[in-house]
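Right, one structure below, let's go through it.
As you look at this complex, bear in mind that one protein chain is not there, while each of the others sits in place.
In this document, chain identifiers A, B and C correspond to the written order of the chains, with residue numbering beginning at 1 in each.
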Amino acid sequence: MGSLGFNANKIYKAAEILKECKKDKCKLFFGFAGAMVPAGMKQIVVDMINDGTIDVLVSTGANLTHDLIEALGNHHYMGNANINDSELHKQNIDRIYDVFMKSDVYQDLEEFFNKNFDKFKDKKTVKEFLWEIGKLVNKEDSILTACYKKKIPLFVPAITDSGIGLMIWNHLVQGKKVEMNEFEDLKEILDIAFVEKKKAIFYVGGGVPKNYIQQAMQFSSPASYGIQITTDRADFGGSSGAELKEGISWGKMSEKGKFVNVNCDATIALPLIYASYKN
Amino acid sequence: MGSLGFNANKIYKAAEILKECKKDKCKLFFGFAGAMVPAGMKQIVVDMINDGTIDVLVSTGANLTHDLIEALGNHHYMGNANINDSELHKQNIDRIYDVFMKSDVYQDLEEFFNKNFDKFKDKKTVKEFLWEIGKLVNKEDSILTACYKKKIPLFVPAITDSGIGLMIWNHLVQGKKVEMNEFEDLKEILDIAFVEKKKAIFYVGGGVPKNYIQQAMQFSSPASYGIQITTDRADFGGSSGAELKEGISWGKMSEKGKFVNVNCDATIALPLIYASYKN
Amino acid sequence: MGSLGFNANKIYKAAEILKECKKDKCKLFFGFAGAMVPAGMKQIVVDMINDGTIDVLVSTGANLTHDLIEALGNHHYMGNANINDSELHKQNIDRIYDVFMKSDVYQDLEEFFNKNFDKFKDKKTVKEFLWEIGKLVNKEDSILTACYKKKIPLFVPAITDSGIGLMIWNHLVQGKKVEMNEFEDLKEILDIAFVEKKKAIFYVGGGVPKNYIQQAMQFSSPASYGIQITTDRADFGGSSGAELKEGISWGKMSEKGKFVNVNCDATIALPLIYASYKN
Partner (left out) sequence: MGSLGFNANKIYKAAEILKECKKDKCKLFFGFAGAMVPAGMKQIVVDMINDGTIDVLVSTGANLTHDLIEALGNHHYMGNANINDSELHKQNIDRIYDVFMKSDVYQDLEEFFNKNFDKFKDKKTVKEFLWEIGKLVNKEDSILTACYKKKIPLFVPAITDSGIGLMIWNHLVQGKKVEMNEFEDLKEILDIAFVEKKKAIFYVGGGVPKNYIQQAMQFSSPASYGIQITTDRADFGGSSGAELKEGISWGKMSEKGKFVNVNCDATIALPLIYASYKN
């Protein structure tokens, strides 16, 4: 794809940057947003954890909730986006564009948290809590398990904004307590960002995962390599669509860094970039 | 605009839905994402709080950080998107697309938190903490102050992902403690969502604010009216671009509800919808 | 809107550029693509012709076909985009996103061309042919009539790609002939582009109208002012999404020119820009 123009060329460049940053022993901070696990991107992230591509993972709570749902034996199904949602609701099917999920997955989640809540309550960080889940489900194809086994720092800055967060809420309203506090995780990612001198970022989507990594760079030292797969746009002004070079002004990105913005659905771009990187 | 097609018509519909939902005494949950305060959307949100349009506000931490920055006497400036970011960095200017901000705003933030940290440490929720900031800065044109004065529940599910969060971190690394915990806020928004029987949602952008409100509907009862201003798209599968009717399948939206998705930069669409609603 | 960021600011800039270019006595070449007449943008273009804003008009054939359809007494209706298209087909309704049109408008078109074909056959250019239609229908609110009356050069470089073109085809298959030839129109727009020394361009959408004006600038002299309303994007590489400044490399745009790209549905942006220009 190196001889092609437009976004095909960006995919080529992204793979080249990934090769170079890993050859350069950079620590890769990977931001993971969008409904990527329901869409089938779980295995690729597990592979990227296991082969050392990803060093730090920041995710939406939703992606890990869906990872847990699959680890508990449930599935996401290819469905249809042009469908009557009232009809789906009657059939207890939750729709994520063209992917379907049975709503009774929440019963399995509840059961899992009922059974294991005591193991979570003393966890001081969301990371420790999530690692514990990964340890408990112990599935080779789970992102949570892969992070636990490889001791990959895993941050979810909005855990209360997820199915997992709601499972905890379910116990809190019964008067139970949890100790985990997002500020402890914030301390940890900033400690990592301070210690690591060679850093790279890779964003699948924007949202909180991107911004959380960006601010960690801003308050420590700038990243030298950057890949961003997003369909959002710079001129709408939000962080999700901001070009990586904008981060130079903030001190989030190095002015000598190498960056690429790929504008493409990540379900297409991520496998292409990773396959090209591995070859 | 009611006689026009395409997104002009959607703006008209959004204003009509807003009129109808407020006439119907619905409680409006307003999700506020994207760099809207830097872009100049602060006053319109203050107005919407003060005139009773917004009943519950869920925001990114960034929007409130920028609100606080302005409340402390700093400004956002019209800049230029086609510019050398290295040059800006040397001049200590942070760029948000075509908006500029001096990076020394962080000194004022630090000073504010140094001076007032003791007032924050016992707050049990992020909401109470943010209200306290709003009380302290006490500026008529501040979203934080408006929420405090009108006792509008204000939720920021990823407070650690913001400049305000980093100010707290700055004190935590010095060994201080804070009590606020996002799970307490989660309990509160769900309590509100359970109590209110007539609910409407209005999303500026997607991200955590949208998803956090959506899950509150899912775990309480569905919303009857919905407006969404977003430039993201359903077929990329993420929550930010999902059409509101998709929420019917999840029980987040009522199957008899009235919804509209406006695809337009919110700096254009929000003022148009609000002006049309008020007239 | 001058104090706002992002695309709200671009709308402000577009109006300022329009003011400046008309004050500077530039000739404005207006490219008109997208289903703008069905969406209700006809009157604004008629106004822009009548008040001297538009000096040269390049349009898709479809916009003028729909102008003619309305001039013949037919209408476009606000419909619904979420609808069964098979059902619409049975009811003889043609859908243009959320706008409906009865398919029997084609009978009126046929009748019009049957009645008037003799007046068209000797026309040497598509422009003369279209002016003749404008003269015949003679409706104050018709773009075709406005161009005829104001002697605005009107180019449709793909007239065969339109309902009007198909009406001509209908007579050609009966053995009749027409003399009009697109190459004669090409000569004319290039003559105009050569003679005019101060030029501005204004594109609603991209497609053939934009590219046709761009190449006229390239082969004569560059334009000094430029406004573009498009939702297409530069990185996909096509002409429709290309930033205006790219035209500097080609000699289509002056390197000292003033340009703005507004990313917004034109049904929203065009009325805002024009209203701001007139005030």
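We take it that contacts are C-beta pairs under 8 Å (C-beta built on N, C-alpha and C of every residue); 3 or more make two chains touch, one makes a residue touch a chain.
All values reported here derive from a predicted model rather than from experimental measurement.
> Looking at the whole complex, which visible chains does the left-out chain touch?
Contacts of the unshown chain, counting the full complex: A, B, C.
> Check each of A:Val99, A:Val137, A:Leu190 or A:Val204 against the chain that is not shown and name the one that touches it.
Checking each option in A:Val99, A:Val137, A:Leu190 or A:Val204, the one touching the absent chain turns out to be A:Val99.
> Quick one: say which of C:Ser3, C:Gln43, C:Asn138 or C:Asn181 touches the chain that got left out.
Considering all chains, including the one not shown, the answer is C:Asn181.
> Among C:Lys124, C:Lys150 or C:Lys245, choose the residue that contacts the chain missing from this document, as touch is defined above.
Answering carefully, the residue with contact to the hidden chain is C:Lys245.
> With the full complex in mind, choose from C:Met1, C:Ala39 or C:Leu68 the residue touching the hidden chain.
Checking each option in C:Met1, C:Ala39 or C:Leu68, the one touching the absent chain turns out to be C:Ala39.
> Out of A:Pro38, A:Gly134, A:Gly165 or A:Gly251, which is the one that touches the chain we can't see?
Of the candidates A:Pro38, A:Gly134, A:Gly165 or A:Gly251, A:Pro38 is in touch with the missing chain.
> What residue numbers in chain C mark contact with the hidden partner chain?
Against the missing chain, chain C presents residues 33-35, 38-39, 62, 81, 85-86, 88-89, 93-99, 103, 157-163, 165-166, 168-169, 172-173, 178, 181-183, 185-187, 190, 205, 207-208, 211-212, 215, 219, 231-240, 242, 245-251, 255, 265-267.
> Contacts of chain B with the missing chain: which residues?
5-7, 10, 233, 235-237, 261, 263
> In the whole complex, what residues of chain A lie against the chain that is missing from view?
Contacting residues on chain A, toward the hidden partner: 2-9, 11, 35, 38-41, 76, 78, 82, 96-99, 245, 263-265, 267-269, 271-272.
We adopt the following convention: only the chains that are shown with their structure count from here on.
> Taking all residue numbers at the chain A to chain B contact, is the shared part over half or under half, that is, same or different?
The interface of chain A with chain B is built from mostly shared positions.
> Tell me the angle, as a multiple of 5 degrees, of the rotation that maps chain B onto chain C over the C-alpha atoms.
The superposition gives an angle of 180 degrees.
> Would you mind pulling out the distance in Å between where the CA atoms of chain B average out and where those of chain C do?
Roughly 39 Å, centre to centre.
> Per the centroid of Cα atoms for each chain, what is the distance between chain A and chain B, given in Å?
23
> Enumerate the residues of chain C that touch no fewer than two other chains.
Residues 5-7, 263 of chain C touch two or more partner chains.
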